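Take a look at the structure below.
Missing here: one protein chain of the complex. Every other protein chain is in place.
On to chain A.
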Amino acid sequence: MFDAVETDTKLTLDGVTSGYGPVAIIKDLSLSIRKGEIFALMGKNGMGKTTLLKTILGLVPSREGEIRLDGRSITGAAPKVLIKSGVGYAPQEQPLFTDLSIRDNLRLAVRSDRELDAALEHVFTHFPFLRDRLAQKAGTLSGGEQKMLILSRALMLKPDLILIDEISEGLQPTVIAQIAKALQAERAESGTTILLVEQNLNFALEVADRWAVLKLGEIDDSGIAGPDSRERVLEHLKI
């Protein structure tokens, strides 16, 4: 299932183990994501989904195995190196600088202010409401607007790969639909690869090409998104 041909592969995890202190959260995990693919990684709370994204981004050190981006090893690379290499990240935990303006939150995503206007225009195409509210503090946005800002920041530099952590959590269906539309548009326009960590089954299976379920740091099941996926995934997410 996950043995994509290396030239078509955007991201490869090969026997990766990682965690905090002595505890291994991700255990000998292997995964390949193709270029231009939307891949949904699901699982119950505490199964290691966020830790996996942080491991890819270099925020949690990988103890064993190798992580490759476009065939090049990025194991142990610092986040600043990966962001420069075209990786975008939409985190779940404390994801915004709430006391900074929307503009400054977005400005932090670009390397130079010379890139700012073009990058802003790019995200305005997905979320036009941001255009007139750039001076507003990010913390004053509604929950749904904050999520759209988080995604916008990840999209600012038109990354080749976006890591998205539970973006749909707590959102109403109309906002989720806007986010889904933005992700699909980004992939269609730029061929962006998206690794989506999700607990919202409907949203994940609507946008994803393939999926996997993570259980205690290991891939428990995986498949191509289709009519039978929902029942299969649901079986794994039962408490």
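Here, a contact is a pair of C-beta atoms (placed from the backbone, for glycine too) under 8 Å apart; a residue touches a chain by one contact, two chains touch by 3 or more; residues count from 1.
Everything that follows uses one rule, which is that contacts and distances are computed from a predicted model.
Only one chain is not pictured, and the protein name UniProt records for it, out of "HPt (Histidine-containing phosphotransfer) domain-containing protein", "Branched-chain amino acid ABC transporter permease", "protein-glutamate O-methyltransferase" or "Thiamine biosynthesis protein ThiS", is "Branched-chain amino acid ABC transporter permease". Interface note for the absent chain: among A:100, A:185 or A:216, the touching residue is A:100. For the chain left out of this panel, the touching residue among A:19, A:48 or A:91 is A:91. Listed residues A:25, A:82, A:176 or A:195: the one in touch with the omitted chain is A:82.
Although one chain is not displayed, its contacts with chain A can still be listed: residues 54, 57, 59, 79-80, 82-84, 89, 91, 94-100, 104, 107-109, 112-113, 153.
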